[in-house]
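Reviewing the structure listed below.
One chain of protein is taken out of this complex; the other chains stay put.
To keep things simple, chains are lettered A and B as they appear, and every chain counts its residues starting from 1.
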Amino acid sequence: MGRYIAKRIVISLATLFVLVTVVFALVRLMPGDPFSSEKITPQIRQNLERYYGFDKPILQQYVIYIGQLAKGDLGYSMKYANATVNDIIAKAFPYSADLGLRALAIAVSVGLTLGIVSALNRKKPIDAVCVVVAMIGTSIPDFIMGYVLQYFFGIRWGLLPIAQYKGFAYTVLPSIGLGFYTLALVSRLMRSSMLEVVQQDYIKTAMAKGASRFRIVWKHMIRNAILPIVTILGPITASVLTGTFVIESIFAIPGMGKFYVTSVQSLDYTLVLGMTVFFGAFLVSANFIVDILYGIIDPRIRVSRR
Amino acid sequence: MEATSETLDRTLFERVGKDRDKMESIERPNLTYWKDAWRRLKANKIATIALCVVGLYVVMSVVGPYMTSYAYTATDAKATDALPSAEHWFGTDMLGRDLWSRVWMGARTSLMIGFVATLLNTIVGGIVGGVAGYYGGKLDMVLMRIVDVLYGIPYIIVAILMMVVMSPGIGSLIIAMVITRWIGMARFVRGEVLRIKENDYVAAARVLGASDATILIRHIAPNLMGLIITNTMMAIPNAIFTEAFLSFIGLGIQPPECSWGLLAREGSQTLSIYPLKLFFPAFFISTTMLALNLLGDGLRDALDPRLRGE
Partner (left out) sequence: MPEPILDVQDLSYSFKTYGGEVEAVRGVSFNVFPGEVVGIVGESGCGKSVSAQCALRLNPEPPGFRKGGRLLYKGEDVFGKTEREMRDMRGTEIGFVFQDPMTYLNPTMKIGAQVEEVFVGRPGVSRKDAKRRSAEMLRLVGISDVERRSNQYPHELSGGMKQRVMIAMALVGGPSLIIADEPTTSLDVTIEAQILELLDGLRKKLGTSIVIITHDLGVIAKMCDRVYVMYGGKVVESGPVEDIFYRTAHPYTAGLLGSIARLETECADELKAIEGTPPDLFSPPPGCPFAARCDYAMRVCYERPAPGYDLGGGHASSCWLRHEYAAPVELRSPCAPGTVA
């Protein structure tokens, strides 16, 4: 287990390093520059470039950036006057985190329930309904889902607010819009995982021991069926995160995703870089936690290595 | 317990011995793997309908734009934001461009990106994963460490940045998607090759002196093919989604060209007034993904050797 964790840490750090390097290179390769669109004299421009360190050779800029990064300093935004990237993230992240967690909570709890109910009632009407819902859910992109919810529940029927994020009612549509795809995905995976487990020999053993139906389902089926679901928690977090890019734009929520898309479009180098590093670090740690979690709950991995 | 001998004829007790025809008889029809898979796919009504829908969209993406007299880029200042009519079957956009021809031109872009990007992914990932899995050793170690590290990188973020770096268009979309997505396929293929390699029939072939190429082509590839096809099929909706996502946030296809994602972006801007403009691209994106998902499921069931004979 110790070696397993050490290995995961090394891989995570390497991933992060590669990510920072690639993104740094990509950002510098972007055509145009952040100052070209404004009315800026060559003199001011030079000053600005010196201020942001763009006059130095690219390699030196990279070393400086890594140095600052190690101290947790992501630099100043180039578009938002006097705002550090850290400030912007500190302001925007709580919105995204709140939205993302709500979406994940809905997706995992409802998705697992649907998957289990569906598998236990195989070939009955309720299974068909669950399968259809899941199939449709995994076929509708989240930005379309967001607009559909906004249009019907907000614009047409006026039931729920369609913009901003100022209380529970405001959270309902965006978190469902964001979580629906994942919900459907989780329910599909859980269903097939359950159907796989149902056929396992040890279920017959449990039956032969006279265990109750409830106990067989709970202790033997769900316990084993849920293991593969844990492995996709990492990718699921990633997909919910990218989902915030569009959902936050649609519902005008001042979160990370909205800032990210606008900063990419306006070529705000430091903000793009800083937010990407933050996203990357976040996802890498999420994956790391999931890996460790999996190691803990699956006894077969606990002793051996993966 | 004595038999009722009076009903029996003595000639029945003539010795005839074994029946060599019946001895090994298998009453079920004997089909090759692919024939069997095709038979089961055809028997699956949902998958057949899905296949028809995908086929219809592909055909329409070729002929659809030519079914009206309006070119997909032609603007008309007198007929902006029109509702569907006999003239403009799906209406027009805010510049008066005909939505019918734009939707099907968009289908051409979206489907092509989906299919081509996924195919390239499969080829690149399949080769890397296959080589790593088959030869193993140091090469595998190195390749898989690289894959391990790259796997954790959020692909959509890298794709977004690449789209800004490259000039937007079909080519850059495909490149961005292949560069960021081959890793999953490589991991999958490597795992499967490792699993198949462990089988006794591969060991037997090796003992008999079969070359690497023979083993790869005759023993590993056929066993891998079904899984690769299924996996590729399942990845197409993902690629279509990624294109739509990038175009939707304004980093993919740029007007006057069009794709379903871009049409959705344009339609969303006037959602409260002209919801139909979002409805059309949204409908086609979703039904395409639905049909491809269903087809993928059908293929998975048809190609799974464990389900044969069901």
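Following the convention adopted for this analysis, a contact is a pair of C-beta atoms (placed from the backbone, for glycine too) under 8 Å apart; a residue touches a chain by one contact, two chains touch by 3 or more.
In this text the structure is predicted, and so the values were computed from the model without any measurement.
*Asks:* Write down which of A:Q68, A:T113 or A:N224 is the residue touching the left-out chain.
*Replies:* Spelled out, the listed residue whose C-beta touches the missing chain is A:N224.
*Asks:* So that we can see where the missing chain sits, which residues of chain B does it touch?
*Replies:* On the chain B side, contact with the omitted chain comes from 1-3, 5, 8, 10-19, 22-28, 309-310.
*Asks:* Going by the touch rule given at the top, which residues of chain A touch the chain that is not shown?
*Replies:* 200-202, 204-213, 215, 219-220, 223-224, 227, 298-300, 303
We adopt the following convention: only the chains that are shown with their structure count from here on.
*Asks:* With centres defined as the mean C-alpha position, give me the chain A-chain B separation in Å.
*Replies:* 24
*Asks:* If you look only at chain B, which of its residues touch chain A in the complex?
*Replies:* Going through chain B, the ones touching chain A are 145, 148-154, 156-158, 160-162, 164-165, 167, 237, 241, 244-245, 248-251, 264, 268, 271-272, 275, 278, 282, 285-287, 289-290, 293-294.
*Asks:* Where on chain A is chain B touching in the complex?
*Replies:* 11-12, 14-15, 18-19, 22-23, 26-27, 29-31, 135-136, 138-141, 143-144, 147-148, 150-151, 155, 238, 241-242, 245-246, 249-250, 261, 264-265, 267, 272, 276, 279-280, 283-284, 287
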